[in-house]
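Heads up, one of the protein chains got dropped from this complex, but the rest are sitting where they should.
Labels run A and B following the written order; every chain starts at residue 1.
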Amino acid sequence: MTTQELHERLRSRFGDDVGALGEPRVDPSCPVRRERIAEVCRFAKEEPGLELDFLEDLTAVDWPKKNAIELVYHLFSFRHRHGLVLKVEVDRAGPKVASVEAVWKAANWFEREVYDLFGVEFEGHPDLRRILLPDDWIGHPLRKDYQEAGSYHGISNVRENPLVELRRLDEKARAAAAPPPAPPAAPPSPAAKP
Amino acid sequence: MTNASPAPAKSAARHARRVLLLTLAVGLGLPLALFGGVLVLSPISGIAPEGWSEGRVLLLHALAVVVLAVVLVTFGAVISGMTVWWEMRVSSRMQSRVGYNRVGAAGFLQWIADAVKLLLKEDLVPADADQILFRAAPYFVLVGFALTFVALPFGEGLIAADLDVGIFYVLSVTALVVVGILLAGWASNSKWSLFGGMRAAAQVVSYEIPAGLAAMIPVLMAGTLSMQGIIRAQGPWPWQWFALESPFAGLAFVIFFTAQLAEGNRTPFDLPEAESELVAGYLSEYSSFRFAIYFLVEFGNLWVMSAVAVTLFFGGWQVPFAGPDVFAAARGAGAIPGPAWWGLEVLSLAVFVAKTAVVMNLIVWVRWTLPRIRVDQMMSLCWKYLVPFAFASLVGALFWQLLLTSVPAAGVVTGLLATASVLVGGYFFLRLTYRNIAAVGDRVDLSNW
Partner (left out) sequence: MEKLILRRVETDSEEMILNFGPQHPSTHGVINFLVETDGEVIRKAIPDVGYLHRSIEKIGEAVGYPGFMPFTDRVDYVAAMFANEGYAIAVEKLLKLEIPPRAQWLRAISCELCRIASHLISVGTMAMDIGAFTPMLHGVRERETINDLIEALCGARLTYNYHRIGGVAFDLPDGWRDRTLRFLDHFDKFLVEFDRLISFNEVYVKRLAKVAVIPGAMARDYGLSGPNLRASGVDFDVRRDLPYGAYPHLRFEVPVGRGFVGAVGDCFDRYYLRCLEMGQSSRIVRQALETVPEGEYMAKVPRRIKPEAGEAFSRVESARGQMSYYVVSDGTEKAWRVRARTGSFTAMGIVDAVSPGLMVADLVALIASLDVVAPEIDR
């Protein structure tokens, strides 16, 4: 099935909740309404003829200008050798979406990674906790407005630009090696006394 | 330019020759010196010079025993070092590597360098470990290992103490090693060490049984537990060795060999120290000299295992064409034996060492070829296969002995048949090996051994 036909099948089942197929700017994708994503995914996996049983990738892209985090689901079917890309936009301030872990077990770790790096909460995920970063890390690094905390448990994670630091060390070494400047001529002391 | 090249090359060659001589001196001289010590000191308990008082004779004996003990323990350490060298050499050739080649000719003195390095390391005792047991555990293992050398028959007269219960003594004393391992696993206060200690305990205790049963068959055939007695009951020629003389003893050798591999924690039975799973198992928390002791005992055990197997099944030090009457004739009547006797002793020592080296080589080959088996597979191998076969071969050996009393020629016939089949099988094995090597496009090249 081509992407268009797959898209048509989804549209016919879910109507407006599945948006129009994007411009084929290299790889076309279709947006899905946030509330229906779990049903759409289940339909995509179980419907005979679609059988998109392989979750190739579940990732997110941060669009601060649109004030949204866009979740991207890449689906593929081994039986029919066709694929589809679904996109869900969630609000950047409080990103929450239903988990598709019940549909594909592969989503378990993918969603944990998205939670870890973007902060998106997946409702219904059995074990949503950080996966790549330590459990007590502050912040979600792949967001565009992520600021590093400066240190982790006392280990600093900022440092000067090495070029700046080397120049500073160079100047210190040069100052230490240079001869001390000649003392200025002694001012007339009696005049200093008031 | 023309002057520079020959001088470095010549001095490099001279240096290499010097290293080779040093290596040979250490490699041959050290064991011979130690053996000489054993030879001279062991009969001393029978010597009482005239004119000396009771107390003085007792003092002389005590001194001799102490020196003999030191010599034996030193010998144990030296032999385990040389075993390490042999194993590393063989394994590096099997794995297409260069192997030891820096310290001494062909890296022969590497074990001395390793021992010095281990002594110089920091000695750590984990804070939460059981302080007394952690420190004591290596010594159980060392004692268990060193005590076996008392009864090992290196030559016709080269045995520290020809105990009447020789083989029984050896088997029981090697069981001390398991105490040390279990203590080490427990006292380290680490889950990984505990894992290793538990596995080791289960393994060694289980495999004592087939080992003991298989060892009983040569005892049965020789009629004595004494090590020298078992050797004297065999003959110098291959068809007179127990392993080839009786098919049941041959089976017993296979069982004994497998069981000794398990007792010595050698692959395929090296679960207690499975490097890839438990890092070093029961040894994980040990460092420096304490680790050196475990290391020493593991490789020295290789020698002991092989020596016991050779004693029981392959005729020990028996020299061809030199039966006991030849030895007696060479000894002469005087207090100091003639030079021919000394020469014969050295010959018997060489025969023993050669046979032990062959069996040791076999153990090394097995280690570097086979993977490790799992705990439950190991237990099922012991209890479901080795123990029943050991019992069956014991019963078979009983009937064989009965047969031998009525038909003595049967022993010679089966011995000759077994020898012939071993030779034929060996020929075919070598031919197959050569063919396999050629099929890969390689060739047999012993030049860079």
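In the analysis below, a residue touches a chain if its C-beta (ideal position, glycine included) is under 8 Å from a C-beta of that chain, and two chains touch if they have at least 3 such contacts.
This structure is a prediction, so every number in the text was calculated from the model and none was measured.
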Selected residue (touches chain absent from view) among B:270, B:285 or B:298: B:270
Among B:10, B:56, B:97 or B:384, the residue in touch with the chain that has been omitted: B:97
Touching residue (missing chain; options A:18, A:40 or A:85): A:85
Among A:14, A:54 or A:152, the residue in touch with the chain that has been omitted: A:54
Missing-partner contacts on chain A, residue numbers: 25-27, 29, 53-57, 59, 61-62, 72, 74, 78, 81, 85, 104-106, 108-110, 113, 117, 129-135, 141-142
Sites on chain B contacted by the missing partner chain, in the whole complex: 91, 94-97, 191-192, 195, 267-268, 270-271, 274-277, 279, 368-377, 436, 439-441
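The criterion applied here is as follows: only the chains that are shown with their structure count from here on.
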Separation of mean Cα positions, chain B and chain A [Å, integer]: 62
